[in-house]
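What follows is a short report on a single structure.
Here the complex is missing one protein chain, while the rest keep their positions.
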Amino acid sequence: MRISVQDTPFDLGTETTNFAAGHRDMGAIVTFTGVVRDLPDDPLEAMEIEHYPGMTEAALTDIAEQAMTRWSLGDALVIHRHGRLVPSEMIMMVATASRHRKDAFEAAEFLMDYLKSRAPFWKREITAKSADWVAARAEDEDALKRW
Amino acid sequence: MRISVQDTPFDLGTETTNFAAGHRDMGAIVTFTGVVRDLPDDPLEAMEIEHYPGMTEAALTDIAEQAMTRWSLGDALVIHRHGRLVPSEMIMMVATASRHRKDAFEAAEFLMDYLKSRAPFWKREITAKSADWVAARAEDEDALKRW
Amino acid sequence: MDVLYFAWVRERIGIPREAIETSAATVADLITELRAREDRYEAAFSDLTALRVAVDQKLTDFDAPLKGVREVAFFPPMTGG
Partner (left out) sequence: MDVLYFAWVRERIGIPREAIETSAATVADLITELRAREDRYEAAFSDLTALRVAVDQKLTDFDAPLKGVREVAFFPPMTGG
């Protein structure tokens, strides 16, 4: 299990390949990657991500440990960036390894649902005219109910 | 949308990075990768994958088109190998890109469920003593019912 | 009409494909013809619940008509992924 909270970019290919390579006895690998959208009609200059050093790592570790307990996982990986990101940069990724695809998929969805609403990150969208904090969505909170 | 049926290895990192790079307006990327298990207690020498050239590509294209229709996807990728693979080699991968993580996850699970039971691939496990065709699992057929 | 066999169906019949002249109206009729031919066909087609069929590269069922069809394939349930 690895948790990384970092301001530097990560390489999705390298991370995923290394994660898969470390789990040769696991037949199923699922990854999720979040990307800063680059919308032609919506001129986002940057996304700033604030976090709560110390609590962030603890919360992500707790979420990943819960996933390892609830599903038959060989491993889990969570990487989340903070600081200033520009459109098309990768914000975060999770990866899960299991013998069964159902466990790998469900655990990755669980990680994402909890990470969205329970890990102390706050996003702000910077445009030419404004710098607005992203509002939490009711559907993200609702997503937790299924677990 | 890209479908590739190939006997050569693919690089998960390169494929995933290229896939994500092609969809800058999509915030959510999900990948699934299937790996030949490398079990210390189960001395698999190789996995041979037979397929039905022509029908394989048509079936995978049909499955991917269904996914593109049923979910809000920016793109879908399916790579599946055939021929002789050794433990720890990657058998196949799917990737989905969407604006929403729910669509990306569900579409990837749908692709996997259909690919498992509706694309004409047959696996055979080669050990020192035997060369047995892998039996289809009832739970894989059942998995289709939820879609 | 080309008839193709895959995986253990191919192994039991001993060849991957053959050209067959038939006036069978459906896949089921074709199977009845093949089973009557030789033991190796009987061995391959003895349990239809373990078999799947594609007609012109589309998965279908044993009632499928064969009129105008160019290619029929028999194989076990798929195990990809």
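Note that the chains are named A, B and C in the order they appear, and that numbering of residues resets to 1 at the start of each chain.
Following the convention adopted for this analysis, a residue touches a chain if its C-beta (ideal position, glycine included) is under 8 Å from a C-beta of that chain, and two chains touch if they have at least 3 such contacts.
Predicted model, so just to flag it, every value in this text is computed and none were measured.
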Absent chain's touching partners (shown only) are A
Touching residue (missing chain; options A:E50, A:E65 or A:D142) = A:E50
Positions on chain A where the hidden chain makes contact = 34, 49-52, 54-55, 58-59, 80, 91-92, 112, 115-124, 133-136, 141
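Throughout what follows, only the chains that are shown with their structure count from here on.
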Please work out the Cα centroid separation of chain B and chain C, and write it as a whole number of Å.
-> 26
Which chain A residues touch at least two other chains?
-> 101
What residues in chain C touch two or more of the other chains?
-> 81
